[in-house]
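Every protein chain but one is kept in place in this view of the complex.
Then we have chain A:
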Amino acid sequence: MSVKLGVPSKGRLMEKTFDWFRERGIVLGRAGSDREYAGRVEGIDGVELVLLSAGEIPRELTEGRIHLGVTGTDLIREKLAGWDLRVEELAELGFGHADLVMAVPGCWVDVDTLDDLDAAASAFRERHGFRMRIATKYHRLVRDFLRDHGVADYQLVDSQGATEGVVKNETAEAIADITSTGETLRANHLKILSDGLILKSQATLFRSRRVEMSDADRAVLKDLTARLRVD
């Protein structure tokens, strides 16, 4: 057995994760070609690198198939109910910053707060005969947030990408999406509600609380977290 570390398999998130580990003396990399998803680890024995889609890492952690995993806080909280019983946050890695926010068209000059959104949703339903549509891929986080704030008369519609465009296409009236600079929102004539911050997310190293470990694994994990200075 070995301690399995799950890391996003593509793009900037992977590169930055590799950098973060390298700064702490652990070298991660792809085993063979750029297209191969097997990984290699130098600088410590008994650790295996598993390259995965960032969206699958929460599930792999909660199923106990990997011991450690790097992914966004947003994905952990969206996908895992009772997330803090399933995983432990070891370290925020300082990149991959993104905020999950509620945004509405800039032309809705009457809507600046959730209170306004709720009132607008009520009037919208009366006029159009259906609930105001909010496009998102973060169904659970958005629903919990809106319920906690007492917003009613809305419905969530699924949007897995290019969410900023749905309002113009009239498939939704508002959105809840990840943004880092707000640039794409502005370009699509959307504005963030002043109390519409649902979650601040960044790339984070998580430890599974649900994984079975041998004594040898435990020793490796202890050594690794000490070297990463996250113990």
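The criterion applied here is as follows: a contact is a pair of C-beta atoms (placed from the backbone, for glycine too) under 8 Å apart; a residue touches a chain by one contact, two chains touch by 3 or more; residues count from 1.
The rule is short, and it goes like this: contacts and distances are computed from a predicted model.
Asks: When you check the chain that is not on display against UniProt, which of "ATP phosphoribosyltransferase regulatory subunit", "Peptide/nickel transport system permease protein", "Cytochrome c oxidase cbb3-type subunit 4" or "ABC transporter ATP-binding protein" does it turn out to be?
Replies: In UniProt, the chain excluded from the picture bears the name "ATP phosphoribosyltransferase regulatory subunit".
Asks: Which candidate, A:Thr113, A:Thr184 or A:Thr225, sits in contact with the chain we can't see?
Replies: A:Thr113
Asks: With the full complex in mind, choose from A:Val41, A:Ala54 or A:Leu146 the residue touching the hidden chain.
Replies: If we include the chain that is not displayed, A:Leu146 is the one touching it.
Asks: Consider the whole complex, including the chain that is not shown, and state which of A:Gly11, A:Gly82 or A:Gly161 touches that chain.
Replies: A:Gly82
Asks: Out of A:Arg12, A:Arg40 or A:Lys168, point to the residue that touches the absent chain in the complete complex.
Replies: A:Lys168
Asks: By the contact criterion defined above, which parts of chain A meet the unshown chain? Give residue numbers in ascending order.
Replies: That gives, for chain A, the contact residues 81-82, 105-110, 112-113, 115-116, 118-120, 122-124, 127-128, 131-132, 139-140, 143-144, 146-156, 167-168, 170, 173, 189, 194.
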